[in-house]
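These notes are about the structure you will find just below.
Here the complex is missing a single protein chain, while all its other protein chains stay put.
Our next item is chain A:
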Amino acid sequence: MGAPQRPGWFGFGFRGFGQALGSERGLRSSLHGPEPLVLEDIQEGDPAKAQAAVTDVCQVRPSWSFTGFLTRDWRLVLSGSVNGQLSGCRDALASEQHVLVLRMEVEGTPAEVQAWAAASELQGEPLWTWKILRQGDWEKDSGSGDQAGGHGGSPLDPALLPLVPEPGWYVSPRQPFSQPLAPELKARQLVLGAEHALLLGGMGQVYTWGTGRLGQLGHGALEAELEPRQVEALQGLAMAQVAAGGWHSLCVSEAGDLYIWGWNESGQLALPSRAIAEREKTVAGGDGELYTWGWGKYGQLGHKDTASLDQPQRVDYFTDNLLHVEAVICGPWNTYVYAVEGKN
């Protein structure tokens, strides 16, 4: 077990393209158990500065072959099959082909959504730009960090994208980059799967749309939906949060109950397989414990093996090291966790 680990970001799972995940850069073999994340600052090779770069990671946006890291000084740093940096980024979405950023270069100027080809490594010009004329609420609220100079943000801040301050639209890291969204839905949260989307409405209702062949839309059949359609099975229950894997959907009610539906090939639904009621699931419990289940072939469940599970299992690394998990980000084949010192 060793000495308790410092709080911060941790990673485990697939890193076949050398994307920053654990402590040693350059290794490509999968990490089967959590390790503290080390993200070297690309501009300086100084180890002391490299450590500083890690604590500055605010948010993580993983794609399959690379990961995007948003730092507290509003930089987006790419690591893996593509590298590169971009300043002034408040949020980002990554897909294998494109990186979408919400960019505000200078505090107080209007924000822009920019779509970059991942292969460009954020050099040159974006493929597509959209100036947001409305000022977002997030511009006034500078998060739980320092107030000075636009620095701030914390791993606990909710994601901004794919919603944008402009009502009637949302953005996607796959073309088309901007898509219409009915303002009447009063979207509080929007998440994207491989072929579908989930929306949390103003009153806690859940809407889904996209392709449904694997049951990920939750409407009882396998037909596709072009427009957001409310999930009737959840009617009457107020949801607090939604999430999406590649081909499955989740939501948590205000009361703390978790609902999951979609592709169950690897036990993602936490039911023994034989059901259609990113293949891995994780949940941070209210008391800071992390549970994972689903596809485990690349160690992305963090239980020091590659077994797949159809029942949630606690990731003991964090409890063993007296760490309190506060945030989890699931990449397609890996997991990033933010943990702080736990209360004894």
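Some observations on this one:
One rule holds in what follows: a residue touches a chain if its C-beta (ideal position, glycine included) is under 8 Å from a C-beta of that chain, and two chains touch if they have at least 3 such contacts; residues count from 1.
Just so we're on the same page, contacts and distances are computed from a predicted model.
The unshown chain of the complex is recorded in UniProt as "Bifunctional peptidase and arginyl-hydroxylase JMJD5", chosen from "Septin 12", "Sorting nexin-6", "Bifunctional peptidase and arginyl-hydroxylase JMJD5" or "Creatine kinase S-type, mitochondrial".
Contact with the chain not shown here comes from a single listed residue; of A:Phe17, A:Trp128 or A:Trp209, that residue is A:Phe17. Within the whole complex, the absent chain has one touching residue among A:Glu112, A:Glu195 or A:Glu225, and that is A:Glu195. Of the candidate positions A:Ser23, A:Ser81, A:Ser154 or A:Ser253, contact with the unshown chain belongs to A:Ser81.
Residue in contact with the omitted chain (choice from A:Ser23, A:Asn83 or A:Gln97): A:Gln97. Residues of chain A that touch the chain left out of the display are 14, 16-17, 64-66, 81, 96-97, 119, 194-195, 211, 213-214, 246-247, 263, 297, 332-333.
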